[in-house]
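As you look at this complex, bear in mind that one protein chain is not there, while each of the others sits in place.
Up next is chain A:
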């Protein structure tokens, strides 16, 4: 987890549920700590920091300690102390400013790393993560082993971690606040969280203080009261929270990413770094994925390859397809195109130890017998071509065009990604052209009309005799117009002006589509209130 602000802090709570949501695992990274609790803090980090360091944040115009490290705890500092007091206690303090954005990024990086254990990872800001490990724990040798893998790996990287597995997310989170490494069996949540102080619940400060004032010091004390007493005093939200902590009912976690339909992955005991091996791995994964999808008659519309580096960084690369993909070589080719075209190539660093291929969105494939009708085949080929181009240069760069109900020239067409709208575009109803008429609309249209200089017009609201566009003077020889196009007053709060369009041909034979922005007798005024003539623009070029 690169790029941390020096004193690491945070409490990452993770949890997962195994066996139909009966068991959960929260894992907590804790660096800010109050008093004497001392989870398995990383020794290397804290011991080399002999001088105490603190992170400060401004709260109501006071600079308070936001989080502190081990040495600072030993020096007698505590979270929430004003910085001035802390300096008085411990003059050799190293002070850092809090950076919540960097903290959140770090938390997200850790969550990326946690994706290797389960696809369901939820953030619990500011310092927590939930992992739903339903059906995943056995892949890592059981819950105990999984918990150890997670805590060891994170603490080796310099995080202080506190983790727990419990049936509900709130119970697991509550456990991580004061202990680490607990695994609570089904139905034993109440006894596990009972002895913990009420502050472990993570309720509002007002509620926590209120509970303490009422003499309810531990969660067990609160649970012993009748629920209606508690909710009358502290509100229904708190009762629900308490119920979840005690294992009665569960709040669903909200994972960061939607669960993919299919996942295949390959783990390497020895990290791999060469392009050949990566490509081979991807193609073998593609075969596995297709085999899995094929059993259920599915094809992938969206594929994501994730590369987990040994140092914890995760790179995810996504490709989308216009039609469900059912052939491994197609998947292989799409990823090859995408990887070739990356602006920042895949950096293996010290190697990848896990490569995963997931089908994020799948569709049922209707198998058709190939007949001699070539158009069906052609459509397949074209969508395959579009997929390949889109994989390399991006889906938004390959577009098809749809007509839009608007008479304003620059809004009459909609450009949409071809992958998703190819069928709609080939069935679109474009306005019929008038037979026998020369073109009424230009072939090239400027997205932003370009201003031109018009010296004078023979008739006040007529076309110009000459105009200057891009520093070249064009003498107008032929004119057709005006065609008056009023703006959509019902959409634009009356700001846009009516345009008078002229088709003009200059002495060289070039044809332009120019317009006067605003009617001749419009009430255009400059800043000092003097009337100004309407502006002229060139909007397009005719063939």
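We adopt the following convention: a residue touches a chain if its C-beta (ideal position, glycine included) is under 8 Å from a C-beta of that chain, and two chains touch if they have at least 3 such contacts; residues count from 1.
Here is the rule we go by: contacts and distances are computed from a predicted model.
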{"item": "Listed names \"Extracellular solute-binding protein\", \"ABC-2 type transport system permease protein\", \"DNA repair protein\" or \"Transketolase\", matching UniProt entry of the absent chain", "value": "\"DNA repair protein\""}
{"item": "Option touching the unshown chain, where A:75, A:318, A:346 or A:425 are the choices", "value": "A:425"}
{"item": "From A:195, A:403, A:455 or A:531, residue that would touch the chain that is not displayed", "value": "A:403"}
{"item": "Option touching the unshown chain, where A:224, A:443, A:486 or A:532 are the choices", "value": "A:443"}
{"item": "Where the unshown chain meets chain A, residue by residue", "value": "341, 377-379, 381-382, 384-386, 388-389, 392-393, 397-401, 403, 409, 412-413, 415, 418, 422, 425-428, 430-431, 433, 435-447, 470, 472, 477-480, 503, 505, 508-511, 540-543"}
